[in-house]
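A single protein chain has been omitted from the complex, and every remaining protein chain is retained in its original position.
Entry: subunit A
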Amino acid sequence: MAQLNCDTAFTIPLFGGIPVAESVVVTWIIMAVLLIAAAILGRNLKVENVGKKQLVLETIVGGLYNFFYDLLGEEGKQYIPYLMTVGVYIGFANMIGLFGFKSPTKDVGVTGALALMSIILIEAAGVRKKGTKGFLKSFAEPIPIMLPMNILEVFIRPLSLCMRLFGNILGAFVIMELIKIVVPIFVPAVLSLYFDLFDGFIQAYVFVFLTSLFIKESIE
């Protein structure tokens, strides 16, 4: 049961001690890896005579960019970098179980933060596109009776995003831990392909896909 716990990695001795969770520390590791990789890969990019490294990089970044561009269209393309960042981060966070860390996305605080930022982004995109008045009016659409539903949606959407991600990753984590107890060798490695890689990828995909769909909806 100790595995399910969201441990406190250390406590900052300020204001009577601020606990820093393990998930935050793992997030720092992911951030460090991603930022260093970005700094190394993002240098010396050439317009002509590209190397293999840049070709792979462009395929990945361009592919992600086009994926979000197809969802958001020309008007929403300013949100693409954020969605790419979140997608890559969730993908890494879900799969980092392979390296023996606990996935940060297993912590409801992390998925909550992600969902909170998503809903802020979604509503901010709506305000930016329609103006405050138009944004408020859009709650009474398509008919005024939908007003309560639309207000509820503002809370339901981030909650569902948060809980979906959290539940899936926690479920996969629990199953993997149970399997590790029952059969310690070989079987966990095979099933980890599904629970860590495939499920991790699918959940990252679903999270950014839904976020971009909501953004598209709010800027229409």
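General observations
As a working rule, contacts are C-beta pairs under 8 Å (C-beta built on N, C-alpha and C of every residue); 3 or more make two chains touch, one makes a residue touch a chain; residues count from 1.
Keep in mind that, in the parts below, contacts and distances are computed from a predicted model.
UniProt records the chain missing from this view under the protein name "ATP synthase subunit b", selected from "ATP synthase subunit b", "Electron transfer flavoprotein alpha subunit", "PDGLE domain-containing protein" or "Efflux ABC transporter, permease protein". Of the listed positions A:Phe10, A:Trp28 or A:Phe155, the one in contact with the omitted chain in the full complex is A:Trp28.
Residue A:Leu114 is the one among A:Ile96, A:Leu114 or A:Ala172 that touches the chain not shown. Summarising the interface, subunit A meets the missing chain with residues 1, 4-6, 18-21, 23-24, 27-28, 31, 34-35, 38-39, 41-42, 45-48, 54, 57-58, 61-62, 65, 80-82, 84-86, 88-89, 104, 107-110, 112-114, 116-117.
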